[in-house]
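Shown here: the complex without one of its protein chains, the others still in place.
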Amino acid sequence: MQNNTFYNEVLTDHNLHPIHKHHLEDANFSLEGVNPSCGDDIILNLKVEDGRIVDGAYEGDGCAISQASADMMLDLVIGKSKEEAEHLADIFLRMIKGSITEDEKEELEEASILSDVSHMPARVKCAVLGWHTMQEMLEEV
Amino acid sequence: MQNNTFYNEVLTDHNLHPIHKHHLEDANFSLEGVNPSCGDDIILNLKVEDGRIVDGAYEGDGCAISQASADMMLDLVIGKSKEEAEHLADIFLRMIKGSITEDEKEELEEASILSDVSHMPARVKCAVLGWHTMQEMLEEV
Amino acid sequence: MTEKDQLIRKEFPILKNRNVIYLDNAATSQKPPCVIEAADQYYRMYNANPLRGLYALSVDATDAYENARKTVADFIGAARPEEIVFTRNASESLNLIAYSYARTFLKEGDEIICTIAEHHSNMLPWQQAAKVTGAKLTYLYCEKDGTLTPQMLEDIITERTKLVAVTQISNVFGRLNDIKGFAKVAHDHGAVLVADGAQSVPHVPVDVQDLDCDFLAFSGHKMFAPMGIGALYAKYDLLEKMPPFLYGGEMIEYVTTEGATYAEVPHKFEAGTVNVGGAVGLAEAIRFMQRFGWDLITKREEELTVYAMEKMKQYPYVHVIGSEDPKEHHGIITFKLDGVHPHDIAAIFDAHGIAVRAGHHCAQPLMKYLGTLSTTRASLAFYNNKEDIDAFVETLMQIRKEMGYAE
Partner (left out) sequence: MTEKDQLIRKEFPILKNRNVIYLDNAATSQKPPCVIEAADQYYRMYNANPLRGLYALSVDATDAYENARKTVADFIGAARPEEIVFTRNASESLNLIAYSYARTFLKEGDEIICTIAEHHSNMLPWQQAAKVTGAKLTYLYCEKDGTLTPQMLEDIITERTKLVAVTQISNVFGRLNDIKGFAKVAHDHGAVLVADGAQSVPHVPVDVQDLDCDFLAFSGHKMFAPMGIGALYAKYDLLEKMPPFLYGGEMIEYVTTEGATYAEVPHKFEAGTVNVGGAVGLAEAIRFMQRFGWDLITKREEELTVYAMEKMKQYPYVHVIGSEDPKEHHGIITFKLDGVHPHDIAAIFDAHGIAVRAGHHCAQPLMKYLGTLSTTRASLAFYNNKEDIDAFVETLMQIRKEMGYAE
């Protein structure tokens, strides 16, 4: 019996004890992202001031990968400028496609533990749900 | 190269030089029989008096089997009573299904050369076209 | 493994080749070599375009195809081979009924009833037929444990009801519905009964004449046959009066620039070159099942279901959907595990070499009715054994821990 499941402590911790899964009173940007095939569904809320993400949170339902990915994303982008967040999203999405450098991977900090998803085609959509939602949202900022 | 084709002299002769392929002025029964899948098409004409087939002929188009079969059938039934003709049709159709006795086969005279059609499923409809048409017609007599 | 287990397992080398514990049989079954080889043998010795050929190969291909039809007809107790139309899968069979029968014979004011427990393939075609004809689609709601009785149909059926669609075995609950009873109620009110046999034909003996259903749809690939071949059973007189569905070669009698007349049943529903290889594979799959026999198949599947559900009952975090009685599951065990999303459950099973399915099981309206978005399903075939169940349950009880729960 193999036992190298990909659900390590960092991932399960973000899933069971998310830091950013809550309502955000004073958000000025809000967008729902869904994965029809999985039923994953998150609502991403950001508070953006002067082109900088000053706060963020998400709500919703989904598998551990979609939830933990959104939580780690918010860890990473809160406090960053729109451009920095877009840059990170770009790296993350390329990581999931399997094409980034080690240096870039480091920029993703904890979120880099999801790199194995590149070998799990059925879960790609879960991992990128939060990031795609943020990307789309930032186009409006 | 095998050479046992089933087109022997009797068959080809009835096809190329049919005795009964012509118009019949004073027919009192006429019916068209067709094989949609092959395009075989014959019009059978009989002159029936007092329950006896006193004359018969056919017209139409089709493969050698359908034409020769109709010609041999008319050879056989002209001069016979309705019941005798029906009896022969019954034997013929059973021959094509592969289930008659040698004695019965003899009753069919020349038409018995078509017994091999029982091994040629695609040609069964050709061989029985004339006979089926006659059967249907005799129901009206 | 028992000796019997080993004997059966020998027929499914993929399980060993891939070292997989395969518990997704409701999605598709594995194929024994005899089925694969029957199709091969056809291609190696008899392949031709059947039906119109005047040469030996084509006659052989026609025989192979029509004999397969007869095997299928006999297997489900049809009155005659012509009552079997070969299709691609159960979904196409159901669409054929919806396009040819429902769209022709139903009209505004009429009613279609289907149950809330249907697979999308036995629901969407009726939604569409209703939309196009103006008929009304009414849902028959099962109880939360999946119970559906003819009496429940009796309570909602009306004289306007023209078609009732019910699955014989639900792919979520695994419960065997009383098709004979439903057919009686439908007929008493002048409606036809469409049975979805996708999950039943592979797992329980089916006799369409006894059930008296008007239509039965099923797929080969769920019963050890290749993909790409399925069947529609319909009563002969219905097929006679239904218009064609797909138009083209092989289904006509005469064609002119103005229109066409159509070939005899069942050919009028089989447009274009038919799938002889698939039909031959399906016939061999049926003979394969018959060699083992229904006794063995149903007994093994039931024993394993009982064994699995007894074990699962011990574990408080797991909740099986449907009846508490394993005998009402026919090898289909759909469940929730507290605190873990089904997709994560399936992924962890996969990491342990176990194939189960997670999601809505093509039954979103049923999921919604049950108050969930998705569930996990283990589904058995008679080639599964106790070791499979042991591994399944052992892994199941580990998942919450792997996901960070204390227990």
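Quick notes on this one:
Letters are used for the chains, namely A, B and C, taken in the order the chains are written, and counting of residues starts over at 1 for each.
By definition in this document, a residue touches a chain if its C-beta (ideal position, glycine included) is under 8 Å from a C-beta of that chain, and two chains touch if they have at least 3 such contacts.
Remember, it's a predicted structure, so these values are computed and weren't measured experimentally.
Taking the full assembly into account, the omitted chain touches A, B, C. Considering B:D61, B:E83, B:E109 or B:E136, the position touching the chain not shown turns out to be B:D61 (whole complex).
Residues of chain B in touch with the missing chain: 1-7, 9, 12-13, 15-16, 37-39, 61-65, 120, 122-123, 126. Mapped onto chain C, the footprint of the missing chain covers residues 13-14, 17-18, 20, 22, 24, 27-28, 30-31, 33, 36, 39-40, 43-45, 47-49, 52-58, 88-92, 94-95, 98-99, 116, 119-125, 127-128, 131, 139, 219, 221-222, 226-230, 246-250, 252, 254-260, 271-278, 343, 346-347, 349-350, 354-359, 362, 364-365, 368.
Take chain A: the residues that touch the chain left off the picture are 36-37, 120-123.
Heads up, the rule we're going with is that only the chains that are shown with their structure count from here on.
In summary, the chains found to touch both chain A and chain B are C.
Using CA-based centroids throughout, the chain positioned farthest away from chain C is B. Between the chain pairs B-C and A-C, more C-beta pairs are in contact across A-C.
Computed from the mean C-alpha positions, the centre of chain A lies at a distance of 82 Å from the centre of chain B. Once the centre of each chain is set as its mean CA position, chain B and chain C turn out to be 48 Å apart. In chain C, no position touches at least two other chains.
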